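Excluded from the complex is one protein chain; the other protein chains are retained at their positions.
Up next, chain A:
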Amino acid sequence: MTRRNRVLVLVAAVLVLAVVAVASVLHASARADRRNQAQPGGPRITAGTVALTGGGRMVFRNMAWGPHRDELTTVPASDPAGARTASKVKCLRFYAASGTGVCLQAVHGAMQDTYRAVILDARLKERAHYDVPGIPSRARVSPSGRFAAWTAFVGGDSYAGTNFSTRAAIVDTRTGKLTPSLEAYRIVKDGRTYRAADTNFWGVTFAADDRTFYATLATKGSTYLVRGDLRSRTVTTLHANVECPSLSPDGTRVAYKKRAKGLPKDAPWRLYVLDLRTLRETPLAERRSVDDQAVWRDDHTLVYALPGDYGADLYEVPADGTGTARRISTAAVSPVFLH
């Protein structure tokens, strides 16, 4: 083939491929426009006031297509599938307790997205914000509203790699003191101080005393439930194969996802409840793999997200292993029940 012909072949191929590439971008951006239109048959959503006080309500991130996509939205807890009130505040993940909220947001920059954790007051006004070093996933506030915690997946630890690590941060919302990574805490494993470069923490959940918390510790390919102490800055391992713990309102049990044997690698988790006194595990009636930090609706019921048509739907299941799972809301994620 002559040089001229080779150039012609290349130019022709580049033109064809450019058309394909541009078409795929246009298709994706047109889809974006459609997503900004409310879909017929979707939940009814109106703009309004959302507050973090007053009981009997559920607040969550609305995933339904339309102008209020990704906004914090509220419904009556007794009618989670009912009409939604949206707040204009957009969050990827959210949690709240006693009038304090934590909202993990993306900040769209010129060159890349960055993320931050915003502490909200009861009227969703910003009180403070903190940098989050990666893609945020879990968020929690202590029952008193004093402490907030979040977890981020940090890439960039390895250039062009696909390995991820996590950073779990805790902030005292009263003093503003931030612990950017739980890796600063002393780890006590099997009664002894444990050190390793490969420790990762995620999924913090707080007890009512504003001193105790629980979280996942991963090291050397295993995960552990740890009990943390905010004053002595230590964490102590309690139980193996526990991820994303969630402490019950009465403080006696932890709901979590457990890697069960014989399940496919891409869907390895089952929901369990661990009795903290006896360390007895109870499998729940949900038979699907759940990759979420479950929320206790009350001392007897758990609520969690599973992938759905609009990203995620919310389900509930009894906490004692009985009954069946049932869907309570579509196009919703990161629920919190205000008491």
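We take it that a contact is a pair of C-beta atoms (placed from the backbone, for glycine too) under 8 Å apart; a residue touches a chain by one contact, two chains touch by 3 or more; residues count from 1.
Please note the rule applied: contacts and distances are computed from a predicted model.
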item: Per UniProt, the name of the complex member that is left out, chosen from "4Fe-4S ferredoxin-type domain-containing protein", "Polysulfide reductase chain C", "MFS transporter" or "4Fe-4S dicluster protein"; value: "MFS transporter"
item: Residue in contact with the excluded chain [from A:Ala86, A:Val132 or A:Val336]; value: A:Val132
item: Residue ranges of chain A at the interface with the undisplayed chain; value: 1, 6, 9-10, 13-14, 17-18, 20-21, 24-25, 27-29, 31-32, 35, 92, 108, 111-114, 131-135, 137, 153-167, 180, 195-198, 200, 202, 218, 221, 264-268, 291, 305, 307, 311-312
